[in-house]
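A protein chain is absent from this complex, but the other protein chains hold their places.
Our next item is subunit A:
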Amino acid sequence: MSNPSNLKYTASHEWVKTEADGTITVGITQHAQELLGDMVFVEAPATGRKLKAKEECAVVESVKAAADVYAPVSGTVTAANGALDSAPEAINSDPYGAWIFKMKPDNAADVAALLDATAYQAVVDSEAH
C-alpha cells in the first residue's frame, strides 16, 4: 500500500488529512501499523484538550508493544474515534480510514508545512537502512 498523496505526514508516522472545515484528522501510517503488528488498544486524547506540536497525545498498543502518537501541529482536539475502543484492529486493516482523533490547528500554515507523501516515504526508506 502506498501512502495516499492527498495526505500530509510526520516523521513520527502520523498521517494528517485536512477537512473542508479546516480541522484535521489524524491517524497512524501503514508503515507504523505494520511495524507494531496486531493492534489491541487505542487511547485517544480527550476532546477539548489543547496540544502542542510533537506532544505525546495518544497511545496505540499492539500485542507486542505500546507506541506514542504525537500531535502533528499545535491545536485543540475536537473529536476522538470511539469506534477504536471495541475494534482497534481497524488500524491494521484500514490504517488510512481508522482515524484516531481530530483537531483544530492553531495555524493552518503548520499543516501545510508537514511532509508530503514523497518526503514521508524517504523517511520510511531511511529507517529501513
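Some notes on this structure:
Just so it is clear, a residue touches a chain if its C-beta (ideal position, glycine included) is under 8 Å from a C-beta of that chain, and two chains touch if they have at least 3 such contacts; residues count from 1.
Just so it is clear, contacts and distances are computed from a predicted model.
Remark: of the listed names "Aminomethyltransferase", "Thioredoxin", "Sulfate adenylyltransferase subunit 2" or "Basic amino acid ABC transporter substrate-binding protein", the one matching the undisplayed chain in UniProt is "Aminomethyltransferase". Of the candidate positions A:46, A:66 or A:87, contact with the unshown chain belongs to A:66. Although one chain is not displayed, its contacts with subunit A can still be listed: residues 37-38, 40-41, 43, 59, 61, 63-64, 66, 85.
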